[in-house]
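To start, the structure itself, in structure tokens.
Note that one protein chain of the assembly has been removed; the remaining protein chains are unaltered in position.
Note that the chains are named A, B and C in the order they appear, and that numbering of residues resets to 1 at the start of each chain.
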Amino acid sequence: MGAPMASNLIKAGCDITVWNRTKSKCDPLLSLGAKFESSPARVASSCDVTFAMLADPESAFEVACGANGAAEGMAAGKGYVDVSTVDDATSKLIGKRITSTGASFLEAPVSGSKKPAEDGLLIFLTAGDESLYKRVAPLLDVMGKSRFYLGDVGNGTAMKLVVNMVMGSMMVSFAEGLLLSEKVGLDPNTVVEVISQGAINAPMFSLKGPSMVKAAYPTAFPLKHQQKSKAGAGPAESVSQPIPTAAAANELYKVAKSLGLADQDFSAVIEALKAKVQSSQH
Amino acid sequence: MGAPMASNLIKAGCDITVWNRTKSKCDPLLSLGAKFESSPARVASSCDVTFAMLADPESAFEVACGANGAAEGMAAGKGYVDVSTVDDATSKLIGKRITSTGASFLEAPVSGSKKPAEDGLLIFLTAGDESLYKRVAPLLDVMGKSRFYLGDVGNGTAMKLVVNMVMGSMMVSFAEGLLLSEKVGLDPNTVVEVISQGAINAPMFSLKGPSMVKAAYPTAFPLKHQQKSKAGAGPAESVSQPIPTAAAANELYKVAKSLGLADQDFSAVIEALKAKVQSSQH
Amino acid sequence: MGAPMASNLIKAGCDITVWNRTKSKCDPLLSLGAKFESSPARVASSCDVTFAMLADPESAFEVACGANGAAEGMAAGKGYVDVSTVDDATSKLIGKRITSTGASFLEAPVSGSKKPAEDGLLIFLTAGDESLYKRVAPLLDVMGKSRFYLGDVGNGTAMKLVVNMVMGSMMVSFAEGLLLSEKVGLDPNTVVEVISQGAINAPMFSLKGPSMVKAAYPTAFPLKHQQKSKAGAGPAESVSQPIPTAAAANELYKVAKSLGLADQDFSAVIEALKAKVQSSQH
Partner (left out) sequence: MGAPMASNLIKAGCDITVWNRTKSKCDPLLSLGAKFESSPARVASSCDVTFAMLADPESAFEVACGANGAAEGMAAGKGYVDVSTVDDATSKLIGKRITSTGASFLEAPVSGSKKPAEDGLLIFLTAGDESLYKRVAPLLDVMGKSRFYLGDVGNGTAMKLVVNMVMGSMMVSFAEGLLLSEKVGLDPNTVVEVISQGAINAPMFSLKGPSMVKAAYPTAFPLKHQQKSKAGAGPAESVSQPIPTAAAANELYKVAKSLGLADQDFSAVIEALKAKVQSSQH
């Protein structure tokens, strides 16, 4: 997802330096005029503000704090904006390490997947250094359609988690409806259409419903990430907030993973409610 | 809900005759020019098409098939459109009785509550006699924004049930998110705003979220009806379709009922996830 | 299950008259000295007390109240003891019909399946006419190891439902433990043994655990009956008592049914937690 975000910045006339473990992945950006540096550290030292977009907490930590990591190139006056989705603990570790260099840190997980990234319609859930937030606001507005400043580091991650939790439960509820409708003799496509007319219409339903009916799950948001983020609902555990539907939904994401669907779109969770039946053919 | 629907028909220039157990409830419509008849039977005999909107299956059956019920005034050439939400069995019984008079029957439960009814923005989920459907289409278009013809009697009811089931689970998932966000130190109003920007944005969330945060539940769709319609998810039972999140959600609606919230808006189900905590003050 | 119960009565020296839709099923009992009558009505008129054991509410109602049903042979002074497991409504209908003849009625669903029936170790959950209860107590003691008198008709059924509900959830919980242990590299047979040593040891676990590990489900209590009785947990619905684990368990029994396991032992519900995984082989 980093690529479309970067190319939007380039198109907006920003002067960009990029790095990726696999240099070839940067070629499209280089052809658009981006410079390349051989390590996160060198990117950080050559730029005022560094954006990091990694797939998981481990890589996010490595790229920021590891050998030749961004931190090594950071210094007072510079800013580090981590737009990856990581857990609370990792985000705080990264923040500590970055600020220890005198640089300022902003946690900024995004809500939205591939398509919104390409269209510059992401939503930034930021937390951390407020002046850095104000400083990068124009850049966030190039890559996204809205941005929230949520206070202390950790709040961006928490907000992302809450929204993902609700999204995960909604997807399962929607899947239950599609399958039930089919079993009672209705056309699930009509269900998608009826829902699209009413109070529960959500873009996600209109976008994924038709392909779900066709049992196609082109990956926009990988199922394994949804499942992980729910597991991440450790917050609910620690604050003792009951989340019965999210808990029930998570059981289904586990099933979907065991069905080998971890890398497909999280809408593939519908197979977990079907598989049971298909199994009767064993 | 019958009143706003009828007044929209009157405003559209239709010639209307009304009946209600409590005559006074008809006064506003009479002042708009509606006629009054002393029984469903007399309404039916004096009109080409009769619309019935009742609060529950029992009354829907009584008004159609009871003493002085609509059936007694029905005859070949006439049409009976039941826009109440009833269970499958009741709807079929009513259909049988009505058609036994030579009249035609259309089941047409609506999706949408008070406000959409007033604004003529209801969604009609019809099933039964297709020629009657075509005949009343212009009237449905006066009262609603869209209409679906779903085939045999029972399919309208089934569709309504599926949509309500998904809606009920979504509401609980949303409530879980709002309460979790608060417990981890986020502003639930911001959660509502963030959600309104993204893929899971649904009119229901923007409409009810802000009042849910204030613990206010002005009744649009009574909680007891949501709970009933889920209980009605007997279909899922009979076709053996697992609906884990709907089942978990239903447990919460039961709790909400036991909290005395049956007549408040179904968004009051959030109290069922809170009550537990408030109880700690015992 | 009626056969072993009857043969225990015969062995105890009781003078028995039997009837079954399929006469041949009575042969073993006839060879033990039982008489045969050609209808429930004739059995009832020729005996002081009539015991009825049917597979489902429909047959229980038919045999008691249908054409040539027991009621037709009932009269003041006679007693009717229904040991079938039926729903509250059916039981009350049967009771009304029987007592309308002047006879007395006792609802007496049994806890225990085939084996306990053969060994005379059933548990009778009786409700209704207390004097009839006292009168048949010696007979119940021949067929069972304990008996409870629970008051008004309906309470026996309710007690049976509650016990079955707990049993159904326990079986799923046990199945979850067996499968989880296997996945984390433990021997599920050892889990069965460890459990048999501790506070949660229940005869059901020791009895069914070993065969569950072998994926064998010799039918003692058919899965479809367990699922039905949970569905019967309509009581929980009507009194708004949350039963989250029973609700979650019921979703699994539905899955098991859709896997074609309705007629196997209810312990086959473990397949519903496995099927998901097996499905990954699709």
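We adopt the following convention: a residue touches a chain if its C-beta (ideal position, glycine included) is under 8 Å from a C-beta of that chain, and two chains touch if they have at least 3 such contacts.
Predicted, not measured: the structure shown is a model, and the values here were computed from it.
K.L.:
Looking at the whole complex, which of C:45, C:68, C:219 or C:245 touches the chain that is not displayed?
P.N.:
From the options C:45, C:68, C:219 or C:245, the contact with the absent chain belongs to C:245.
K.L.:
Who touches the missing chain here, A:72, A:107, A:176 or A:251?
P.N.:
If we include the chain that is not displayed, A:251 is the one touching it.
K.L.:
Among C:21, C:183 or C:214, exactly one should touch the missing chain; which is it?
P.N.:
Per the contact definition at the top, the residue touching the missing chain is C:183.
K.L.:
Which listed residue (C:63, C:139, C:191 or C:262) would be found touching the missing chain in the intact complex?
P.N.:
C:191
K.L.:
Which parts of chain A are in contact with the chain that was left out?
P.N.:
Residues of chain A in touch with the missing chain: 231, 234, 236-237, 240-244, 247-248, 250-252, 254-255, 257-258.
K.L.:
To test your reading of the contact rule: which positions on chain C touch the chain that is missing from view?
P.N.:
111-113, 123, 125, 145-146, 148, 150, 155, 158-159, 162-163, 165-167, 169-170, 172-174, 176-177, 179-181, 183-186, 190-191, 193-195, 197-204, 207, 233, 235-236, 239, 241-249, 251-252, 273, 276-277
By our rule, only the chains that are shown with their structure count from here on.
K.L.:
As a quick test, compute the distance in whole Å between the mean CA positions of chain B and chain C.
P.N.:
Roughly 39 Å, centre to centre.
K.L.:
If you average the Cα atoms of chain A and of chain B to get two centres, how far apart are those centres in Å?
P.N.:
Distance between chain centres: 37 Å.
K.L.:
Quick check: what residues of chain B touch more than one other chain, meaning two or more?
P.N.:
236, 240-244, 247-248, 251-252
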